[in-house]
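Notes follow once the structure below has been shown.
Every protein chain but one is kept in place in this view of the complex.
First chain written, first letter: the chains are A, B and C, and each begins at residue 1.
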């Protein structure tokens, strides 16, 4: 069986104390615990500090365009759905530049797992505001404070059809490992929004800040209850952050609904179509 | 005072019976009833059958790019906020191609009014599916039925911060006029999702279909109640379509929150800044 | 040479397109070659719609100016086209609806309106009456059209079939009864090899299936949309996965993801959608991901004239994407070339691991032409994908996705292969795919990618084909894309006038072997650049690559295709 070491590429280049370190460990641990190895998993990295995990994590991977990791992952999945596909990206890329893809992939319930690094800033471009920051957040690009209200990724995914919506915290790796495992295991679009302190550029949403405001959804919470989940997604208006799976349903994944896709092999593996006469007939 | 005729350009080129005729009349009537004239209103037309209202409706107008009417309108508003700005577009352009803008403009609460022609298809490109069609909808581009679930525009706008969320029906022009007037009158981002039968390409969501499933939100409905509104947005899963204002709040519009924007004139009208010494000082 | 032009026109939204295509099908089934061209507005209703079909016993590549039989379903059809009538022309119209003052051609009244009323049919069915009349006038075999009706309405049942046949008869018999003296032997049934009739888009779509393209994503945009809808419609047979995505950016990146995972993938669009894909093309360039992009042009800029034709995106396509990376641009000139070059495009994308753009335009994308069915079947049967250096398992040593090689091409390992892993990277990278910012590997990788171009020029670039003999030619045409048809037809006309011409037809647009091209353009000849755009973009490209400037040109940019007569006139000035 593969070990953490098998998944480990170069050493990360994140700032000391950055939440990305914890997320990196959680992802690798989840992979190992699920019995995967670098040859058996597909990963699409967005562009950002988060995406720089590309040098750290071994896999069949694409380090693609900023904001476009979701559609890239969708393509990867459809072509070869046997391989689990994980997206690793930031809130700027996934919710800002790539917001439209996030929204529509939720609708499609594509069987991919998003590990969204929610640090409220654009880390890699040195600290401009990200769309899920709090209203009034002051950054280089919003020195007078962000005018928009926060983008609510949990509500967005939920109301648009995602079948697995969860939230984790970079400061609690153990819980995060479990969440990631469940998300990957889930068949369908799974979002793990990870609250991730950016120690360099975000002086508001610190470890301290989250520690005081997160709470874990316990066993009494019914994650199949859509309405309840919808309410949960609204709590961040009061700066409360539920940790765990807010919602899960078992509606079929996109690829499972393509009638002509061989479910037991894959688009790539099926035999070639050569019965061209069937089509030529339309043109005589 | 201006009349309907002042607003009327060429004759529309819509199919006989198309819902766009009714919407066109409603928009013009609303403009007239609000005392506007073609010189006092800004309109951004998206590209689609809906956007082809450009030839029909006189105004200071932009017939822009497919899917980009919302950011275009945002720019128009910020530059000269004295003028009401209305976006006229289809569900393909506003929710598909332009989904990201829709989402983020909701967050910003930009003071623009969207009149979204919800016909579940791409009319102008002859009938491919639009993202708000019902799951399983068969179209030229989805002959086996759309796999995604419907995009829920009302929920999307609501959860992401829009301060005015409404739904109208192209078959009830009188009610639609009132809605549009209120939407334009509202300061902030206002969405009027108009259920619009496309008689040529959509054989499912017909006048008949809607007539049987719409109902009007009456006076007892509390449109300031966010939770209630959120519930209303979910009804379309049961093919129920509330007509009226689902939600309205008075949070300030984007331009009202720009401290250095003169509220009584506009960005365009304020005097030029010439005190360059203030800035040069940073560089010595 | 026998060339007959039939043209029908009416209000948009009333099935003119279907009628035109049915007419073409009758013609090929009767043993003739056809080429057609249609015009319609960017409106669902309210505009004007026309369809013209060239019929010939030889292969025919373009329409002509003179209309031989004009079927007017409304007055506009007559007004818009009367300048194209000659003393041999026949005009069919309903004199109860409008009058034609002019004389000098044959006017045949058919009471469409009263027939419509009498038989309680919708406007769209009048087309069928008109088609029946056309067939009668041209000695067509009504049985052939019956077959087409039967095929088309099979699902709708016997009654519908019978009714359509009846309408056909109505028109057919009206001519036989009233105008038998005007009947011409244009469609007299002949025994010929079976033909197919298809558009450029049809040919691209079919070839994509044959090339074993398994994933196609697109966002509708005229004039590329029918590729999406055809491929979507064939899914249950072809098993291709076809996805109409949320926007063109999603489309492009989804296609790249699928291609990375190992399936041949493609997309199609027009200029505006292509503009949204150029970032992805740059990504494909640096990450070395195979992808075929079908770019069907329409007049720009921006929304432009959506349903008309132009070749205005050439330099944009050639220079598409930020940064420097190799790509290949191909441009078929007719249906047969569309088949060949599409198949080749998929191979090239795999062999060179780069984006390959197949350019078309509305004229080529939506005009039908007949081709020999057996030729196409053979082409298909003999085609087997060449996937280049794609491997199933890693070799010895560490697998290096971007290994430096002499030909610039590295082995590409199918993701999922056990015992290995790698990343493709949009950042500059070292051989194993990891990001680098060092000078030396940067230079190495830029050079490696550039070498792929050289390899392509040595191995797969095809010099322009010359029609006619440059040495003896009075005028030498230089062009590309769908202009091929009108030029070939103009050459025939000029030949008949005793003027020798040659045509240098470019299909492998970019990159080009400059010495070959220089050579062919440096004779002491009257070269004439012909393009369906205002800037003479291909001419500019030729200058950029060779330094040669072609002085004479025929540029057309009103949204209409070039007519062969315009070329003849140009030569004769």
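In this section, contacts are C-beta pairs under 8 Å (C-beta built on N, C-alpha and C of every residue); 3 or more make two chains touch, one makes a residue touch a chain.
Predicted model only: the values in this text are computed from it and were never measured.
Asks: Which displayed chains does the hidden chain touch?
Replies: Over the full assembly, the chain not pictured touches A, B, C.
Asks: Decide which residue listed in A:25, A:47 or A:88 touches the omitted chain of the complex.
Replies: A:47
Asks: Among C:78, C:352, C:427 or C:563, which one is in touch with the chain left out?
Replies: C:427
Asks: Taking the full complex into account, find the residue in C:132, C:300 or C:464 that is in contact with the omitted chain.
Replies: Once the missing chain is taken into account, the touching residue is C:300.
Asks: Return the single residue from A:31, A:60 or A:122 that touches the missing chain.
Replies: In the complete complex, the chain left out is touched by residue A:122.
Asks: Who touches the missing chain here, C:20, C:171, C:321 or C:464?
Replies: Candidates C:20, C:171, C:321 or C:464; residue touching the omitted chain: C:321.
Asks: List the chain C residues touching the unshown chain?
Replies: 41-42, 47, 249, 270-272, 274-276, 278-279, 282-283, 285-287, 297, 299-308, 310, 312-313, 315-316, 318-325, 426-428, 437, 439-440, 442-443, 446, 450, 533-535, 537, 540-541, 543-544, 547-549, 557-560
Asks: Hey, which chain B residues sit against the chain that's not shown?
Replies: 9-10, 38-40, 42, 44-45, 47, 54-55, 58-65, 68, 71-80, 82-83, 100-101, 103-104, 258-261, 267-268, 270, 272-273, 275-280, 283-284
Asks: By the contact criterion defined above, which parts of chain A meet the unshown chain? Give residue numbers in ascending order.
Replies: So the residues of chain A touching the missing chain come out as 12-16, 47, 49, 52, 63, 65-67, 96-97, 99, 122-126, 128-129, 131, 140-144, 200.
Convention: only the chains that are shown with their structure count from here on.
Asks: Could you state the distance in Å from the CA-based centre of chain A to that of chain B?
Replies: 31
Asks: From the mean C-alpha coordinate of chain B to that of chain C, what's the distance rounded to whole Å?
Replies: Taking the mean C-alpha position of each chain, the two centres sit 37 Å apart.
Asks: Could you say which residues in chain C touch two or more other chains, in rising order?
Replies: Where chain C meets two or more other chains at a single residue, that happens at 235-236, 246-247.
Asks: What are the residues of chain A that contact at least two other chains?
Replies: Expected reply: 100, 103-104, 258-259.
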